[in-house]
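For this depiction, one protein chain was excluded, whereas all remaining protein chains were kept in their positions.
Moving on, here comes chain A:
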């Protein structure tokens, strides 16, 4: 048995203090692969590579059992707000 979705959420919340977090188990519940979207002030001033490294570091223990981790979104609250407004003004997107 692999990592649970709750464990992933718990580690990310504890270390990155996100204002928004979405974790999806894409391996059908066996905890082998996850998709993550995370919004955190700690990403301020960091380029994309460093943000992904921060997420990887936060999940250091879980990564030993995870086969695939996909970080679809790693943005600051300001970027997140802009994206939300952009989506609202363009419902088709």
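Quick note on the criterion: a contact is a pair of C-beta atoms (placed from the backbone, for glycine too) under 8 Å apart; a residue touches a chain by one contact, two chains touch by 3 or more; residues count from 1.
Here is the rule we use: contacts and distances are computed from a predicted model.
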### Protein name (UniProt record) of the chain left out of view, among "Glutaredoxin domain-containing protein", "Mitochondrial ribonuclease P catalytic subunit", "Translin-associated protein X" or "Geranylgeranyl pyrophosphate synthase"
"Glutaredoxin domain-containing protein"
### Task
Among A:5, A:20 or A:72, single out the residue that touches the unshown chain.
A:72
#### Entry: Option touching the unshown chain, where A:5, A:20 or A:53 are the choices
A:53
## Note on the structure
Logged for chain A, residues touching the omitted partner chain are 48-49, 52-53, 56, 63, 68-72
